[in-house]
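Below is one structure; the comments refer to it alone.
In this view, the complex is presented without one of its protein chains, the others remaining in place.
Labels A, B and C are assigned to the chains in the order they are written; within every chain, residues are numbered from 1.
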Amino acid sequence: MVPRTGTTLTKPAISLREQFEQVRQLSETLCAPLSIEDYVVQSMPDVSPPKWHLAHTTWFFETFLLTPHLKGYEVFHPKFGYLFNSYYEAVGDRHPRIQRGLLTRPTVAEVYQYRAYVDESMRSLLHQIDDAPEIQALITLGLHHEQQHQELLLTDIKHILACNPLRPAYRDNLPEPYEHGTPTQWLKFLGGLHTIGHAENTFAFDFAFDNEAPRHSVYTQDYCLASGPVTNGEYLEFIEASGYQNPKYWLSEGWSTLQNEGWTAPLYWEQIDGNWWNMTLGGLRSLNMHEPVCHVSFFEADAYARWAGKRLPTEAEWEIAAATIPSLKGNLLEQGYLHPTASIAPDFQPYGNVWEWTQSAYLPYPGFKADAGAVGEYNGKFMCNQMVLRGGSCITPQSHIRATYRNFFPTATRWQFSGIRLAQ
Amino acid sequence: MVPRTGTTLTKPAISLREQFEQVRQLSETLCAPLSIEDYVVQSMPDVSPPKWHLAHTTWFFETFLLTPHLKGYEVFHPKFGYLFNSYYEAVGDRHPRIQRGLLTRPTVAEVYQYRAYVDESMRSLLHQIDDAPEIQALITLGLHHEQQHQELLLTDIKHILACNPLRPAYRDNLPEPYEHGTPTQWLKFLGGLHTIGHAENTFAFDFAFDNEAPRHSVYTQDYCLASGPVTNGEYLEFIEASGYQNPKYWLSEGWSTLQNEGWTAPLYWEQIDGNWWNMTLGGLRSLNMHEPVCHVSFFEADAYARWAGKRLPTEAEWEIAAATIPSLKGNLLEQGYLHPTASIAPDFQPYGNVWEWTQSAYLPYPGFKADAGAVGEYNGKFMCNQMVLRGGSCITPQSHIRATYRNFFPTATRWQFSGIRLAQ
Amino acid sequence: MVPRTGTTLTKPAISLREQFEQVRQLSETLCAPLSIEDYVVQSMPDVSPPKWHLAHTTWFFETFLLTPHLKGYEVFHPKFGYLFNSYYEAVGDRHPRIQRGLLTRPTVAEVYQYRAYVDESMRSLLHQIDDAPEIQALITLGLHHEQQHQELLLTDIKHILACNPLRPAYRDNLPEPYEHGTPTQWLKFLGGLHTIGHAENTFAFDFAFDNEAPRHSVYTQDYCLASGPVTNGEYLEFIEASGYQNPKYWLSEGWSTLQNEGWTAPLYWEQIDGNWWNMTLGGLRSLNMHEPVCHVSFFEADAYARWAGKRLPTEAEWEIAAATIPSLKGNLLEQGYLHPTASIAPDFQPYGNVWEWTQSAYLPYPGFKADAGAVGEYNGKFMCNQMVLRGGSCITPQSHIRATYRNFFPTATRWQFSGIRLAQ
Partner (left out) sequence: MVPRTGTTLTKPAISLREQFEQVRQLSETLCAPLSIEDYVVQSMPDVSPPKWHLAHTTWFFETFLLTPHLKGYEVFHPKFGYLFNSYYEAVGDRHPRIQRGLLTRPTVAEVYQYRAYVDESMRSLLHQIDDAPEIQALITLGLHHEQQHQELLLTDIKHILACNPLRPAYRDNLPEPYEHGTPTQWLKFLGGLHTIGHAENTFAFDFAFDNEAPRHSVYTQDYCLASGPVTNGEYLEFIEASGYQNPKYWLSEGWSTLQNEGWTAPLYWEQIDGNWWNMTLGGLRSLNMHEPVCHVSFFEADAYARWAGKRLPTEAEWEIAAATIPSLKGNLLEQGYLHPTASIAPDFQPYGNVWEWTQSAYLPYPGFKADAGAVGEYNGKFMCNQMVLRGGSCITPQSHIRATYRNFFPTATRWQFSGIRLAQ
């Protein structure tokens, strides 16, 4: 069992069976506020309908666990393998991604029946695998996979509701955010040879994805990181300084993207009668200047940093700094804000609030080997033309994030809870 | 009151109030077999979600009747005017057509509340307008408008269900179709000066749309029409004669459309293990060779006719012939097949089964004047690059069709219940 | 030999051999002002490079005359059939239309060698066919085909030069246009049964294309035509009355085209420092208010007519009126203006200046039969989604136009010399 790198979390007291029940339940809890109609729609190609997420995560267990490992298991429906495979070429043909929002059937009720059927079978399997660490590892992978989809569920629900002219709220009873925050400070970190990455590619208890390994040496120069992320107020200065009108701050592809898409502010900002508003999971709110700016693309993060005379951190710089933090806390899913909040402590807070764009391209670590079999398609095949984000967001489950975690998205992506931490 | 042209239907015994109740009820009855999920989706740009049809037809009454004519009326929701305007430029801004399928809210339940609210107000208005023929005429227009959307509801539901790999049926209990039909005969009609079109543009009892007027003279040569439409079996001969591989049968734009879209058969035909199947509102059925071929584009109808050494009729030829038929009957919505059926009588049957492509472009009749006001956008502004179809289909309400009725669609349209009648 | 319909032109005194030499020479004369670079470019998909026109018209003679009919003929180059076939499916595979502008080879010099080689062979053939009327007819078709391409040469050259920010002139020495014109009058024509179309589909001396036949009866109502086309000054009133901002004047598809394309004036108009300029084959000129408006689409012609409270004529109305004119004259290619000119006579002038959009869709006449063989692809397969234009333009060769001539283009086309004649 390999110690988690860069955090000192002790082993969770709960068993794999308990984890399974908790994770599977949470997906359904997150969907509880939805109307049936909300489950069906794909508001853009990157978004999947909520019922698709519920079914796809279930398909993962059916396909990679139950069918090969539970004797006598019969698939719930012969076409669901076609409908709910996301991108696994090795598993066969699949429904086109951009047509996920055209499927009215199976109904939401049938998807929940599918979940119940698979969960019941999984419980049988979980009772048979005490001495089968490979199967335990695959189940753990399936749970982390579902946690990723829990985050996607909320990002996608937000997008679906925000594109509706009625601007409906996902929940009306979210906690009040902080009104004020503490000023950002610059924290200095020494350069030299450091070690980053997860020590071993394992699916067991101390879980990490294959793309976090191998642990390896990197050389950095001395650097400073901001203690907290860039705020809405700070970002608004960039907008008011004509940042979106001046190509000199932008990468060439960023500038053409801005022009083609008509970007003038982060996603979900809108100006009504001269005032800025912000669509949130709690509905349309007046823009809070102390909250971290969110839903910016890499292009915007990079342009802001250049305008501010700073830069984005590399993923190595971020991870080396995060590894100095003794405990993992922050505004994560469990806090229940479902929105970035102003910082009320001056400490360095690498986790939660917003995913932080780095200036590192998403590439294999030296010696990277994708996992064997179909699950090897999980991460490795996306290693080009994306940038790494670090630290988790206000909708990331706490047990899902860690110092070595590498999230990745294309440079124009804005619907994720992505923000900016400056370096220099 | 102007007599209906070309048919001898007597005046319906029912009042406008009764018509209102019947038509409004039918829309909801047609949606009864749907799951909530089915109401939400737009499976291609031409399709609208069923709940959008239900709301849009309601918006028509709210906008053109209640708001201007019912004292003290308050709109149900201030944003619904934006959401449910289809294409009326004169009525203000509107939601983009291709994004109708992204709207999860209002929910289906809220749309039914909207209908109930407007219906109740309409009942009040209907009690106040005995001496207001213009308002009666507008209500009549609204009812015929809703009948058009009843037909669209079924075409769109069929498309939504057919694009689902599960091939779900709209209803499992449709009546059995005929297994055999009677052979087609050629009927001869004499040329010369004839009069076609509706005698007057009126919204009153003897209703016709503005595009059916004025009644006017046309000169035709002698011609023959087939007694019935082309069957699946006849069309299959065209396919098996490599009709879809030979450009000489096709208009140039038809040939390029065929190649771009990959057409090899009518819409909803599929070949499984060498056998032909046909997706219907009753689910996937083995192809019935005696039924009229349906869901073909103008390009396919025209190519088939050229291959067969015939041609399509002009709309004048069709209307002159239909005016010889003493009574309007056929496989229309009320028959309940919801699918074209084989003919069991050798008579000339112009109505029902399939809309019949003509070789006439959809253009204004000599002296055409669009209605005044926003409802003048109903027909006239679409008078280019479309072809006329005549006769109604198996999903057209009987009280909606007549000899002078001009339906129109672009040349590549296939999701309508459109078929082929030959002329020579 | 069938008499020409609607004109009283006497038989030309020149032989087919002389016609051949004149027509072939004219194509080269029209290209004389070009630089080599001008011959190569395809400035939009509808445009073909001038050298392609020169080669394609030559390929027509090589393919349809020399290869089948001149004993011992060897094609100039084995790949030219692939490169210079336009759209004849029956003749085999061809180079994609949109890639015509990518071909730097054959060079312009080689294309002229190709022309010389084919012309020399054609002279041999022309000496052998005195008693072969079918071959004579095919040669006549080839010459009229080349005349069509002469007009396209000039429209395409104009487009190529106009899209160049340097706005180069095709010729600097065009004659001065008239500064003033005579006012338009309304001419009345009686309705009733009339006969239009060309009496016989023949390739012989009294030439007409297959789409002009058969001659047939049509019924019209009384109507008026304007004596001359709408002028730039009249059209400018429409622009200044916000005609391009008001959807009520436009067909639905016209309005969306206008918005997608950003149309605010006819093609080749540009406003510089508040003044209107007009790109012509003579370079950029100040807009002459008395000249006919040119380079408008059907959508613009139709919208202008609706704004003016008039309409466009049908093609039957146009032809019936034109047939009343004893002699064919007008501002045609031979006048040398290469641009529409103000009218200095109040007479009805149907020919020349601008092609006149009609409200008639381009459809087969009753009893139409396309010519047999590959040349049957000439006209018939384009009979959908286009509108008829009549009368020729300032770049149409005089011997090419006649009362029955049916030109046709899609409703959004603007690069042709197309204008507006009003009817009511």
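As a convention for this text, a residue touches a chain if its C-beta (ideal position, glycine included) is under 8 Å from a C-beta of that chain, and two chains touch if they have at least 3 such contacts.
Note that the structure is predicted; figures quoted are calculated from it, not measured.
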For the chain that was dropped from the view, give me its touching partners among the shown chains. A, C
Looking at A:45, A:175 or A:367, which residue reaches the missing chain? A:367
Residue in contact with the excluded chain [from C:36, C:190, C:241 or C:345]: C:36
Of C:55, C:108 or C:403, the residue touching the omitted chain is C:108
Against the chain that's been left off, what residues of subunit C make contact? List them. 35-41, 43, 79, 82-83, 95, 99, 101-108, 160-161, 163-166, 168
Residue-wise, where is subunit A in contact with the chain that is not depicted? 87, 89-90, 193, 216-221, 247-248, 250-255, 298-299, 302, 359-361, 363-364, 366-367, 377, 381-385, 387, 411
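Following the convention adopted for this analysis, only the chains that are shown with their structure count from here on.
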Taking touch as defined above, what minimum step count separates subunit A and subunit C? 2
In terms of CA centroids, furthest away from subunit B sits chain A
Where the centre of all protein Cα atoms falls, which chain's Cα centre is nearest to that point? B
I'd like to verify one number: the distance from the centre of subunit A to the centre of subunit C, where each centre is the average of its C-alpha atoms, in whole angstrom. 60
List the centre-to-centre spacing of subunit A and subunit B in whole Å, with centres computed as mean CA coordinates. 47
Distance from the CA centroid of subunit B to that of subunit C, rounded to the nearest Å? 38
Listing for subunit C: what residues touch at least two other chains? none
